[in-house]
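The other protein chains are all here in position, but one chain of the complex has been omitted.
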Amino acid sequence: MTSAPAIICQGLTRKFGSFTAVDSISFEVAQGEVFGFLGANGAGKTTAIRMLTGLLQPTGGQAWVAGHDVYSEVEAVKRSIGYMSQRFSLYDDLTVRENIEFYGGIYGLRKTELHQKSGDLIERLDMEAEANSMIRSLPLGWRQKIAFSVAVLHEPAIVFLDEPTGGVDPITRRQFWDLIYEKAAQGVTVFVTTHYMDEAEYCDRVSIMVDGRIEALGSPAELKKGHGVDSINDLFVLLARGGKRGDA
Amino acid sequence: MKAFRGFVIKEFFHIFRDRRTLVILFGMPIIQMMLFGYAIRNEVQDVQVAVVDWAHDSASEAITDRLEASRYLQVVPGIEHQDIERAFRRGEAKVAVTFPRNFERDLILGESPTVQVITDATDPNTANTVLAYVTAAIGTYQIEVLTTSGGARPASIVLEPRMRFNPELRSVVLFVPGLIALILMLVCALMTSITITREKEIGTMEILLVSPLRPGQIIVGKVMPYLVLSLVNVVTILLLASQVFLVPIRGSLTLLLAECFLFIICALALGIFISTRTSTQQVAMMISLAGLLLPTVILSGFIFPVASMPAPLQIVSHIVPAKWFLIVIRGIMIKGVGLEAIWQETLVLVGMTTVFLVASVRGFNVRLAD
Partner (left out) sequence: MRIIAIILRKEFRQIFRNRAMLPILFVLPVIQLLVLSYAATFEVRETPLVVIDQDRSETSRALIARLDASLYFQIGEQTTSMEEAERALLFGEVDMVMTIPSGLERDLGAGQPVIVQVVLDAEDGATAGIVQSYATQIINQVNADISLGPPGIRIAPSHWYNPNLEYTTFMVPGILVLLVTIIGTFLSAMNVVREKEIGTIEQLNVTPIKRYQFVVAKLLPFWIIGMAELGVGLVIAKIVFSVPMVGSLWLVFALAGLYLLVMLGLGLWISTLTDTQQQAMFVAWFLMVIFILLSGLFTPIDSMPRWAQIVTEFNPIAHFIEIMRRILLKGAGFQDVTRQTAALAIQAVLMLTLAVRQYQKRTG
């Protein structure tokens, strides 16, 4: 099992009418890897993630997530993954504890287990004082940390993060990445999209998507060397400039 | 001024891009007009009558024939006396008319036989009306018998009713003005309150407020599309009413449209007022539904005559703008009166509109201050 990749994509494609949002992408993500999925706005990142998480049916190609086919075993896929969407995913009229217990409950955690886990989590996030506050009263950075913790509460093998640090200050972003590394160290595969190129440097491997295709794939060091640039940021600008869609 | 024009154009785009809402906004008046024109009648018609005839003589049969001939009644065959209760419970009949044994003989002998009329009085209106029909049918039968038998006609007063303004008693004539009021309330007040609250909820109101647009311009710009929509709706309803349903417009069309315009302004002011007091769409919607639309349907005289309501409700009805609007519109359309007959009601509407406008402008300013 250890050798089987966590995610396999082979020619995965999604068309909306005549528009090809994701154009035959292929890659593999190894278990325990932190995989950065980069691209300009509109490059097709979110569409790809939605296909891998079973929210959207692909129109072509194949993909397996945690060994399950995204066409035929959607529910099995869902049991093995966690997801934190670009849009806000917690209920702002429920408290921190209620949100944790709600999502944990949906994934079938037992009552005692749930109690213990939510207690641990609140303690680890250092939020004992806010455990019974409404989510809407908390600053964005805190909410994002809670949202991430909720996404991995049921101990999934893979977690998908769609721009988890958008709009968050640098210090909180740093803390957020500490959480990600902590999970990766436990063997969880992390699939993350981001706009921050400094974050890309934290990943084991990154891919850069332009106009629905993957234009570059490899570890940050390899990519920089291969394209003769100093940073992932330079590489990104170099590739994205060739694209026709998006505003980057 | 240029910024203002751009803003108004943006508002129009907003509405015209939301196809579903647009279809409903234009479709609703038409469908409701059709329903009121073709389907809904508040007069009692085709009431099922069970006749239990223990006499089976020519008198009882003659009266049954008369009942059958009435366009208001429909005789259901085959219901016996013991079946009446079950028939009522299952809604198979609403009235049972029972003729006693030896009905005709007793009548001739002058022994005053009794016809029993049992009504399903759960609906008192139907019960009363049907009783009146049956009484009338029996009455005319008696007069006829007496006349043909050559006996002395009893001296009596005969009532000759004339139905003024709506001789055929068509419900649609009554409903059209109410429908105009309802649609205008819906489009102007409800839509306006929701659209402004929505802007607050999403947070775009702040952006508008820091723009060079003045608060007054923002509000006018927001309500402009609804003003246009409502005018289109009024014209649609009036055209349908007069062309398809032959509802008369006896008074001045200019006056009619002017009064509609006044009511539109009144409703818009109400909508703005609500939006200054609420912060979420759900609340704005519930307040508009319960505070505006319901009273417009119930307390305005749209369906139920205000005069029949208990005193407290009649007092409440005075603050429902639609009540005054209905008196005005019915006066102009159906009775053909001019301003001399409805100036008081018009003044009340003008007064209400002023109050709502002032209140909403103040509400808006207060919000800006803090």
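Observations on the model:
In this document, chain identifiers A and B correspond to the written order of the chains, with residue numbering beginning at 1 in each.
In this text, a residue touches a chain if its C-beta (ideal position, glycine included) is under 8 Å from a C-beta of that chain, and two chains touch if they have at least 3 such contacts.
This one's a predicted model, so the numbers in the text were calculated from it and none came from an experiment.
Judged over the whole assembly, touch between the missing chain and the shown ones holds for A, B. Contact with the chain that does not appear here is found for just one residue of B:9, B:31 or B:246, B:31.
Among A:38, A:90 or A:152, only A:90 touches the chain that is left out of the view. The chain that is not drawn here is touched, among residues B:8, B:283 or B:339, by B:283. By the touch rule set out above, chain A reaches the unshown chain at residues 53-57, 74-75, 78-79, 81, 83, 85, 87-94, 98, 101-103, 105-108. Mapped onto chain B, the footprint of the missing chain covers residues 18, 20-21, 24-25, 27-28, 31-32, 35-36, 38-48, 86, 88-91, 94, 107, 110, 112-129, 131-132, 134-136, 138-139, 142, 146, 152-171, 173-174, 186, 194, 198, 280-283, 285-286, 289-290, 294, 298-299, 303-305, 307-310, 313, 316, 327, 330-331, 334-335, 337, 341.
The criterion applied here is as follows: only the chains that are shown with their structure count from here on.
Averaging Cα coordinates per chain places chain A and chain B 57 Å apart.
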